[in-house]
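Of the protein chains in this complex, all but one are displayed in their positions.
Naming follows writing order (A, B and C), and every chain is counted from residue 1.
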Amino acid sequence: MAEAIAKHAFTGAGHPPAKATFELMARPTAKTGLISWLTTVDHKKIGMLYGGFAILFFLIGGLEALMIRTQLMVPNNRFIGAQLYNELFTMHGTTMIFLAVMPLNAAFFNLLIPIQVGARDVAFPRLNAFSLWVWVVGAFLLNVGWLSHIVPSWQFGGAPDVGWFGYAPLTSKVFTPDLSTDLWVLGLQILGLSSIVASLNFIVTIINMRAPGLTMMRLPVFCWMALVTSFLLILALPAIAIALVEVMFDRNFGTNFFEVSGGGQPILWQHLFWVFGHPEVYILILPPMGYVSEILPTFARKPLFGYPIIVFSGVAIGFIGFGVWSHHMFTTGMGVVATAAFSIATMAIAVPTGVKIFNWIGTLWGGQIMTRVPMMFALGFIWMFMLGGFSGIMHSAAPADAQQQDSYFVIAHFHYVLIGGATFALLAAIHYWFPKFFGRMVPEFWGKVSFWLIFVGFNCTFFPMHFLGLNGMPRRTWTYDSNMGWNEGNFFATMGAYLLGLGIFTYFAVLVWSFFKGQKCGNDPWDGRTLEWSIPSPPPEHNFAAIPNVHARDAWWYEKTHQDEIAAEKAAHIKAEESHGGIHMPDQSWYPLFAAAGLGLAAFNFAQLHHPVMMMGNQVLSSHLPLALTGGVIMVAALYLWSLEGPGGYHIHLDANGNATESRGDHH
Amino acid sequence: MSAPATTADAGHHEPSKFHFYIAIAMILSVITGVEVVLVYLPIAKWFVVTALVVLSAVKFMFVIFFFMHLRWDKVFCTILFFIGLVLAGGTMWALLHLFGADAGKPLSAAALDFARLTVG
Amino acid sequence: MTRPRLVHRNILRLVTASFAGLSLALLSGCKLVDAVHQIFSLSGPQSTMVTAGPVAKSQWDLFMVTVYVTTFIFIVVGAVLAYAQIKFRAKSEADEHAEPPPQGHGNPFVEIGLIAASVFLLVIIAIPTLKGIWYTHDVPDEDKANAIDVTATGYQWWFKFEYPTEMVKLPGGAGEAPLVTGNELVVPAGVPVRVQLRTVDVIHSFWIPKLAGKVDMMPNRGNFLWFKADHPGYFYGQCAEYCGESHAIMRFRVIALSAPDYAKWLENQKQAARTVTASSLAAAAAAPTVQFASMKFDAGAALSGSPQFDADPLGAWKAMQKPEAGENAALIATGRKLFNEKTCVKCHMVRGHEGIGITGPDLTRVGARSTIAAGVLENTQDLMHKWIKDPEYFKPGNKMFHGIGGMTGYMAPNDKGDLVPNIILNDTEITALVAYLHSLK
Partner (left out) sequence: MSSHAATIDHHHDATTSTGIPNKKLLWWAFLASDCMFFGALISTHLVYRLNPPPGNAIPTQVFNIELTSFSTFILLMSSLLMALAVNAIQKGNIRSTRTMLLGTMFFGCIFLGGQVYEFAHFVAVKKMTLSNSIFGSTFYTLTGTHGTHVAIGVLLLGMMYVRTFKPAHGESGLLRNFAHLAAVCTVMAVSFIWLVPSGIEAIYGAPVGELLSHHAVPFGIGAVALAVVFWFARSGGEVEFGEKNAIDVEAIGLYWHFVDIVWIIIFTAVYLLEYL
């Protein structure tokens, strides 16, 4: 047993750390400062980087939303023009989904999965860093087009403007000749790569790195949802990757996949996109369901009601989610049989989702509910997500959807599930785990103020949109006429959005304040139930002084009630591990960053192969091919060096007081 | 773990699969040969199609279970791979049906020409 | 183990209470009540609730089924959730530190019961859904014989309508072609209309909320939809698939007429373009003009905006069919000449006159339309003047300004490749053009 535990702590699957033969870059060892962040392989640091970027983009996406709402405040408004508006909603949707909610989830995957499964890091720490930096490259490519609004002589053609699902043939060269669409295609492609790599890593981590005793049926629900989500990602993203390749070829090499004059079928893009797109919405909501399933038991002080059923329904949602994509295409003339089949399949998803709602209520039932801020957001989630789910069911009735599709009713539906659902749960999670990772509490009072502002503002913004949609207001319209009966609804929604913006602002302002000034907290400020609450806040680099032995579903709750038994076990583990050389930790590395940078250089120039970019009246980077190839070579070289360098590693030794000392090179 | 394993004595190993692999490869080549011949034979079309599908499925299974050792690995690997295989197969099946249905048929050539003419 | 203390709870209660009170007080101000009422009103011209045909009605009825079922679930589930939230709330700080409650793990019977109940409720929705899918797909068999066919084609950013069975003679003995109009679809009321949906560029979607849900115009595919207007009326339509820069203002209108009115309208449409000369004006003054029977307009709309038009759009449309007072034959002739000289003719068809283009809307009877530029502007002389003066202002990116399919528009590239003004018009010229176009009834 002790052997297994000691080995378990190993990351990098049994590679004996050896002196690097081809040591081109000395392995960085900095623990603080810029270099430590750039070269880190620590899942917590990577998680925080993901989180920081995601929150930044969430605010940018929100700002874009506020501009959209301002334009729609009054009819025939000329605050912004059609073109800019189209860029705004495209980038708002793309940003919120790919650059805010997905990476925020990735942040929590990184922060929590290794700790909740009782491991010291993810299975492939350098690969994890690679996913992060590749994600940054994708985010850059998507947004770089904005620069041409600031410096008009940079002719990227503005930000992407084809809508977040970029229906062909609008994406073909004939209709959107500018670079923005190429950057959109490549940006999404690269974000997809990042997500697939990250998901593979999480799958292996969850399945293979569990602490002794942590069976799958004891796994925290959050980890289960992360596992299902990771599977959805690796299985759904290839569909859009292929679709994007096809668009890219159409644009650059004259293929005919979606080229109407060559016999292409633009509807194929829709199928491939939604084969990805529908699982994608569950990719956005399953991790939030995980957070809520962690938060509710803590604040109701009861275990999750119906754990196996919640887990199973999560798996079921993921699986059925692959068979309903065409409900986004009810109006494309698929024929009655296909429409009927997808309609019914879509309704079926209500069952496993409902099961989760019922079990959450079951968790509350008979508990001692403490309405702390995270709990308020979690409860808000249940209410709002339920409403959003109901409008989803209304969409699933295909003939009724013929009136709702592409109207504000859809906008209302998906903001209820995406904000009322995903975002509320994320805000709950941020508030809940903030003390764990920063060691400080967020003040309750201001948290509650922000909750109420957000809650009220959100409903004021999006509830009227149901009615706007039923009253015939189409989405993606930069202006509307004053005689359509939409004036009041839009005005009200815009006011709501400002209120919502104020709420979001308050929320994050309070976080920033708490980061510096918040009250310090101990291991377990909420009386939590899972393993992360058993370690110090913020967690040390090696997470656990001793790898825990898991005896029950809520591992830490069990530990708290069986302290003697656990203390003995832990002492034994520590001894065993020290006798094996101490706690093994993976080394930092430059290569993930370099590989990603090479990829960025390659992609950025590849996008421009057919578009010379003008800067200050001159054609700069006149030949992009060499630069693109250089980028490719840098990437492959970095990957090669990465594989030669090996995982490396060093050891941490703990003294009786838990103080750590490090030793390098003592690999025996 | 860090023991230089190159010197590990072979006695503990399972018997070499060298000849076994060669046999598998031979079977695979023969099947491929049969497939190629099959399409030229004057037999009912449905039969050839079925036979081809079955034969390539057999080849597929031979490779994943023997060359890729699924047969000797933990079942979980098999499950993992089949999740992807089944979903991909299902999606392909659905797509082919969606496009094969009457409603999914593209405009006739005539209608296409008409549409093109009106673009001017 | 540190725990946040329960400070501020009472302050918070106070804040929420006063917030609620305040909003109630505000809402009771009567102008506000009106406004709030408006927020939830469903009586606009594109309402999906105030339907005017069987297809839209069946869709709304199905929607209401989903509303009833989900509202029921919401009330039941919400009540339980609310009860749990209130009942099991830790009432005091002491409560929170009390022994934790029993750590129960679930109850399979409850789960299975709830799953069964959900499935049952879904079946209630599924049955009418299936019925609706088949009903809304195509004209019912018993009505097929009456149905008329039209073809709607989407262009960035306007619609062309064709009547494949109504042939018109092309001028100069060039044979026959289907009748073509643009942006306003005129159909007979009480008759099923089967619309073939085509597009020449990107995906558009054809949506007349009061008559039928939308169906997309897919490149390379032959989609169609059907609808029937229960009674004569004037209906708003909208492109419902994002199709580029001016998607927002790719609108259209459907005018349903009684059978005799429709026949008269067709009769008039089939003539070549109207030519106004001094003598034709005199002759027309003597002859009786086309008269439309009076009919009821579905007035369930509470509209703001240009009141004269909105008060009776169908009436306004009918008024447009008659030649305008004070037509000036000389000015119209100048306009016709300019229409040719300024190269408008190469994009616009004016059947019987010089116009031969097909990349822009057919203008043979543009004067008789109630709107121009795809439902964006009311077709007054003034607004048409503004449109011709600066189309880009009203419709960013439009092809009349930027050119399309090899035809140069208001702007064209010069030798160096820079865009320069190509069609230059002054106010007097535009006035003449408008006079001409408005004479095309």
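One rule holds in what follows: contacts are C-beta pairs under 8 Å (C-beta built on N, C-alpha and C of every residue); 3 or more make two chains touch, one makes a residue touch a chain.
Since the structure is predicted, the reported quantities are computational estimates derived from the model, not experimental observations.
Counted over the whole complex, the shown chains touched by the missing one are A, B.
Residue A:234 is the one among A:234, A:441 or A:497 that touches the chain not shown. Considering the whole complex, the residue from A:262, A:522 or A:658 that touches the absent chain is A:262.
In the complete complex, the residue from A:45, A:69, A:580 or A:624 that touches the missing chain is A:580. Where subunit B meets the chain that is not shown, the touching residues are 1-10, 12-13, 16-18, 21-22, 24-25, 28-29, 32, 35-36, 38-40, 45, 48-49, 52-53, 55-56, 59-60, 63-64, 66-69, 72-74, 76-77, 80-81, 83-85, 87-89, 91-92, 95-96, 99-100, 104-106, 109, 112. Subunit A meets the missing chain through residues 3-4, 6-8, 10, 13-14, 16, 18-24, 123-124, 196, 200-201, 203-204, 207-210, 214, 234-239, 241-243, 245-246, 249, 253-257, 262-265, 268, 272, 275, 580-581, 625, 629-630, 632-633, 636-637, 640-641, 643-644, 668.
As a working rule, only the chains that are shown with their structure count from here on.
If you average the Cα atoms of subunit B and of subunit C, the two centres end up 50 Å apart. Computed centre separation for the pair subunit A/subunit B is 33 angstrom, with centres defined by C-alpha atoms. Mean C-alpha position of subunit A lies 37 Å from that of subunit C. Those residues of subunit C in touch with two or more other chains are numbered 201, 219-221. Under the contact definition stated at the top, the residues of subunit A that touch 2 or more other chains are 263, 265, 333, 336. Those residues of subunit A lying in contact with subunit C across their complex are 81-83, 85-86, 161, 163, 167, 169-170, 174-175, 260, 263-267, 300-309, 331-333, 336, 339-340, 343-344, 347-348, 350-351, 354-355, 357-359, 361-362, 364-372, 379, 382-383, 386-387, 390, 393-394, 396-407, 441, 444-445, 448-449, 452, 456, 464, 467, 470-489, 492, 519-527. Within the complex, the subunit B residues that touch subunit A are 1-2, 76, 83-84, 87-88, 90-91, 94-95, 97-99, 101-104, 106, 112, 116.
On the side of subunit A, the complex with subunit B involves touching residues 7, 14, 16, 207, 231, 234-235, 239, 261, 263, 265, 268, 271, 275, 322-323, 326, 333-338, 667-668.
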